[in-house]
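Take a look at the structure set out below.
One protein chain omitted, others in place.
Labels for the chains are A and B, by order of writing; each one numbers its residues from 1.
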Amino acid sequence: MTTREKSWKEIAPAGVCSKSSIGFLTGDWKTYMPVRDLEKCTRCLLCVLFCPDGAIRWKPEKGDIEFDYNYCKGCGICANECPTKAITMKLEQE
Amino acid sequence: MTEEWKFTTKDIAEKPDLFLSGHRACAGCGPATVLRLIMKATRGPTIVTEATGCMEVVSSIYPYTSWATPWLHTAFENAAANASGIEAALKIMKKKGRIKQEHVDVIALAGDGGTYDIGIQALSGAVERGHDFLFVLYDNEAYMNTGIQRSGGTPLGAATTTSPAGTVMPGKLEPKKPIAEIMVAHEMPYVATASPYYWRDLLSKVRKGLEVNGPAFLHVFAPCPRGWRSDPAKSIEYSKLAVESCVFPLWEAVNGQCQLSTPSKLIALAPQKKKPVKDYLQGQGRFRHLLTPQNQKLLEEIQRLTDERWQRLLKKCQTT
Partner (left out) sequence: MKSIAKQEVMALNGDEAVAYAAKQSDVDVVAAYPITPQTIIVEKFSEYVANGEVQTEFICTESEHSALTACLAASVTGARTFTASASAGLALMHEMLFVTSGCRAPVVMAIANRALSAPLNIHGDQSDSMAERDSGWIQIYVENAQEVYDSIIQAFRIAEDLNVLLPVIVGLDGFTLSHTLENVKVLVDDVVQRFVGTRQLPDVLTHEGKKVPFKLDPESPMTMGPIALPDYYFEFKRQQEEAMKNALAVIQKVNSEYATVSGRSYGNGLVDVYCLEDAEVAVVCVGSTAGTIKTVVDELRQEGVKAGLLRIRTFRPLPVEEIRRALENVKAVAVMDKSMSFGGNGGAVFHEVRHVLYDAKAHPYVVNYIYGLGGRDTSPQELRAIYEDLQRILQTKRVEKPMQYLGLRE
């Protein structure tokens, strides 16, 4: 399905952006993806803070963190910084 | 001065991001982490203005935006002038009863391009005029967005596309401009350096800068794996090594009074902890040529300059 792009009459002036980047999924950029060993993870939350893309989130209601692979670019910072080496970068299948 | 901001890791992790996911920064981008952290330290209504550069381009590709705060970009050299105009408008509109907020923080963001070189005039002018804003420099040490060209913030010996490591000239021959010291010389209320590995220190400094009534300058180290030809997974690690080797010491100057921040203070107290510059440089492709025998002298010069600047800083921070 193709959506018609807006004409000059329909867009806001001065380039006022009309969409949040939350709608732009960068997850397909990655080659490697972070995989977490739940036993080793101490929920220190450093990965949540250091991720350049905010792709790891702390979910207080779950008492645990969550990886959002829709945005993760596979940089490996989380794995490199994890104090207990709970995260490993694995080649993304398919 | 307002009470010191106390926060737990969970507080920060839970705070919603104001610099949103879905931006187009490279994998492992140091500045992107820096920006996420900076926005976590905001304290209320905030307006952000940014100079042309990596972070501006990746976060505002029309029609998408990664900014949950009001955000303005106009040109490359004028982030500080933008901030001046916004601040003045807020001030007068508040006086005339047209603003409902009690106070709005203004943050100007720029890379080393928009700060050291083309941006220095507007920055110096805005600081001299005493506008109430926080200027944050995210320093990836070259004009990265246009393809890794050298800037005044590129360190001695680094290879960039306009200071390549060739057969006759081994990278940039000039040392890194001491921008934070230049800002201290403006006799401004608050100047500080920060590094994303030391995120607590970074967050407190952002908050301090916002709380200051007047101009504040924050110089943040922000590794660029693309431009530095380094491992994207190591961007935060390099921001730690830079402090440990005293290439990028952490300090702050409150009304001109310099004091070392804890990570650098620990090294001052235990000099054996200071890592050699080589530990920091190796692994970065932009410094690879320095590890050859013919560039041994330059590597030594880099160590010497690092030590000289470190000693100068220690002397400045002694009288506290």
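Quick notes on this structure:
As a convention for this text, a residue touches a chain if its C-beta (ideal position, glycine included) is under 8 Å from a C-beta of that chain, and two chains touch if they have at least 3 such contacts.
This is a predicted model, so every value here is computed, not measured.
Contact with the chain not shown here comes from a single listed residue; of B:104, B:206 or B:298, that residue is B:104. Within the full complex, the residue among B:21, B:78 or B:261 touching the omitted chain is B:78.
Against the chain not displayed here, chain A makes contact via residues 5-8, 11-20.
Chain B meets the missing chain through residues 45-47, 49, 56-57, 60-65, 67-75, 77-78, 80-86, 88-93, 95-96, 98, 100-101, 104, 121-122, 124-126, 128-129.
Throughout what follows, only the chains that are shown with their structure count from here on.
Chain centres here are Cα means. That of chain A falls 24 Å from that of chain B. Interface residues of chain A facing chain B in the complex, by the touch rule stated above, are 15, 17-26, 29-30, 44-46, 48-55, 57-58, 60, 68, 71, 73-77, 79-81, 89. Within the complex formed with chain A, the chain B residues making contact are 9-10, 12-14, 17, 19-30, 32-33, 36-37, 59-60, 62-66, 68, 196, 199, 225, 231-237.
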